[in-house]
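One protein chain is absent from this view; the other protein chains keep their places.
Moving on, here comes subunit A:
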Amino acid sequence: MMFDPPGPRGRRRSRVATAVSVLVVLALVVVAVRRFDAAGQLELAKWRPFLTWPVWRYLLTGLWATVLAAAAVFALASVAGLGLAFGRMSAFPWPFRAYVEVMRTIPVLLLIYVVLFVLPAYGLDLPLFWKLVLPLAFSHAAQFAEIFRAGVLAVDRGQGEAGASLGLTHAQNMRLVVLPQAVRNVLPSLVSQTVGLLKDTALGYVVSYLELLQSGRVLANFNHLLIQTFLVVALVYLVVNASLSKLARYLEARSARSAR
């Protein structure tokens, strides 16, 4: 809060400013709507298909494929990320560190192009699903590694020391004492990372794996309702990811409460 509760004059002023900004926002909306209307994009006939079950069944099948791809990436990247995180905290951190640093600075699309156009030349032609999942997993593993490492480093040193003094081996100590607390620490970051991962599966558009966006493209080619289809697709992404983001914020608030 960087402002005082306003007095009578401040309240009046803020009412005026509120009215003005509402008007500006409304004006922008009106301009956009009239633009759409002038181009005939608001006609009911162009929106009615999206009230029918077959269209939604098709899009939801796409969403399911998105979820499957995201789940596969999550599983692979979190296991690999955990390994990388422990690698970075071991006696030989540099190869793991190098992997994380390199992956941070290479676009996923470049990796996808390698899988799409380079590997087949060497006789490795993966199924579409893996053409999308593998590059994403390689890239997100680095980010998961950083999340897990931050989580382990955030666990109080005394916890590990207490475990060691109880005679736990290093592995037992990690598994029973440090990791459970670390995972709890990083739960919110894991969920927000999942949002990023889900968004990246939209690259199915490039490898023509039929996830949500690619399904949208196929649908738009079929029904010639380009804007409407992609707006609906965007809305589905928004609903799914906003729910996940909300979950992340809830988890964060909860762990902040229990820390106090």
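Simple rule for what comes next: a residue touches a chain if its C-beta (ideal position, glycine included) is under 8 Å from a C-beta of that chain, and two chains touch if they have at least 3 such contacts; residues count from 1.
Please note the rule applied: contacts and distances are computed from a predicted model.
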item	value
Protein name as given in UniProt for the chain not displayed, "Heme exporter protein C", "Sensor histidine kinase inhibitor, KipI family", "Succinate dehydrogenase cytochrome b556 subunit" or "Amino acid ABC transporter membrane protein 1 (PAAT family)"	"Amino acid ABC transporter membrane protein 1 (PAAT family)"
Of A:P6, A:P95 or A:P180, the residue in touch with the unshown chain	A:P6
Sole residue of A:V114, A:A154, A:L176 or A:A256 that reaches the chain not shown, by the stated touch rule	A:V114
Touching residues (missing chain, whole complex) on subunit A	1-4, 6, 14, 17-18, 21-22, 25, 35-36, 38-39, 41, 102, 104-110, 113-114, 117-118, 121, 195, 199-200, 202-203, 205-206, 213, 217, 226-227, 230-231, 233-234, 237-238, 241-242, 245
